[in-house]
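Encoded as structure tokens, the structure appears first; notes follow it.
Every protein chain except one is present and positioned as in the full complex.
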Amino acid sequence: MAVITNNDFLYNVFGGFTHFTWQSAVMILIGCILIYLGAAKDYEPLLLVPIGFGCILANLPLTELIHVPRDGYVFNHSIQEALGEAGLMPFVEGARVVNEGILDVLYNAGIANELFPCLLFIGIGAMTDFGPLLQNPRVMLLGGAGQFGIFLTLMLALAIGYEKLEAICIAIIGACDGPTSIFITSMFNPALLGPISVAAYSYMSLVPLIQPPVMKLCTTKKEREFIMSYEMLTPVTQRTKILFPIVVTIVTLLIAPSGGALMGTLMFGNFLRECGAVGRLVQAAENEIANITTLFLGLTVGATMTGEVFLTAKTLGIFALGFIAICGDTAFGVFGAKLMNLFSKQKINPLIGASGISAFPMSARVAQKVGNEANPQNYLLMHAMGVNTSGQIGSVLTASVMIAIIGALQTMGVDLTI
Amino acid sequence: MANVNAPMAGKLISVDVKVGDTVKKNDPVATLEAMKMQIKVFAPADGKVAEIKAEAGANIDPSVVIMTLE
């Protein structure tokens, strides 16, 4: 009977309760909100539901499902046992030896090495039709203008005191592209994976709400009413569509080789689609592989959202800056389109500039809706689709270029962690 | 006399007026689906529907006349 009344014993038997902190409670609540937003409100359910559940799992105490990306752990592999017995354990002072949890396995398999976002990109490439873009290739410039918000946010984040590599991860939310954000963050600052991917995916789903007011603010009614004819779209043959992904791969990777993982997989997926010979692979890429990866990615990213990382002022800052990034992208896109009109004979409606982000096809639909509201005779959808797909290229390109520049700085021996 | 052309390539979901209906400029006259988005086609001018030339379910592009107004 002495054992039953022992406080230590009770403390350990009911460890789930005794280790429960207010942070656990808040994080579980946040997980539930994410699940609610996904499942009941239909905001990016494919991602927010697994992220929310992963968040709940990771914040229940003592589940030992995930330890990375935090420091202070050594995984208990047999090789380490052998080394330990020989007295050779390469032990970090104060590190805890733990068994690898199932979510550690997923994390190390696909997030630590950036594999999952790249697998998703094959699927995205296979789903994207660059036809409308190829019909009017000069709008590709707008896909670049739509990325200016990234740099605006980068400067803001640095100005208010975020570290360099943190600032990059936050700024990339402005790419409005989940996989790119996750790729960059796991590369430069994995501790921020949770807040950044949640911010990226929630703002992506809010694009139809965030963009219209910014678009209206940046244009006059007369500009919005401008009708774009479909005559400026010149037809493209299948051969051009097949050659396009190859050309993009070669050109962009010569300029920014370190973007190979992102651009290479995106364009590979698109080539599968356009070459027409591998229907089964296209099916697999856009269904099975994309679905499985989304599931693993969401669950694991959600599980990185532990209270000690998420419940900080930094997270609030990330959400605020991410919002600025997307508003900035929209405004810069619209002004980029106006700038193009100054130099070009064929005028375009500035609204389509706002679609130069990676949120596909939501952003093109927004341009169609806002344009159609201003003038019912105005059908911008196909033009906006072209800009929207160029926004996907633009965001991946910007990310690749940033990786290239940082890589160059690091090769030169510049320390970016201080 | 005005032709209502398809504003963009897509699938005609429905024609929302009948022959003989009077329509005003910017009244919705047909529904089109393009890029998985349903888009209303609006009348380019006031008039009366004279003839409906396209059928629901057909794939159309800007060269196709959906209906004529008079």
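Should a chain be cited, it is by its letter among A and B, assigned in written order, with residues numbered from 1 in that chain.
By definition in this document, a contact is a pair of C-beta atoms (placed from the backbone, for glycine too) under 8 Å apart; a residue touches a chain by one contact, two chains touch by 3 or more.
Criterion: contacts and distances are computed from a predicted model.
Chosen from "Cytochrome c biogenesis ATP-binding export protein CcmA", "Oxaloacetate decarboxylase", "AraC family transcriptional regulator" or "3-isopropylmalate dehydratase", the protein name that UniProt gives for the omitted chain reads "Oxaloacetate decarboxylase". Counting contacts over the entire complex, the absent chain touches A.
Checked against the full complex, the candidates A:Asp8, A:Glu85 or A:Asp415 give a single residue touching the omitted chain, namely A:Asp415. Of the listed residues A:Arg138, A:Lys216, A:Lys314 or A:Lys338, the one in contact with the hidden chain in the full complex is A:Arg138. Checked against the full complex, the one of A:Gln147, A:Thr293 or A:Ser363 touching the unshown chain is A:Gln147. Contact between chain A and the absent chain runs through residues 134, 137-138, 140-141, 143-144, 147-148, 151, 154-155, 158-159, 164, 167-168, 234, 236-237, 239-240, 243-244, 247-248, 251-252, 255-256, 390, 393-394, 397-398, 401-402, 404-406, 409, 412-416, 418.
Just so we're on the same page, only the chains that are shown with their structure count from here on.
Against chain A, the residues of chain B that register as touching in their complex are 7-9, 26, 34-37, 39-40, 42, 44, 62. In the complex of the two chains, the chain A residues touching chain B come out as 230, 361, 364-365, 368, 372, 376-377, 379, 381-382, 385.
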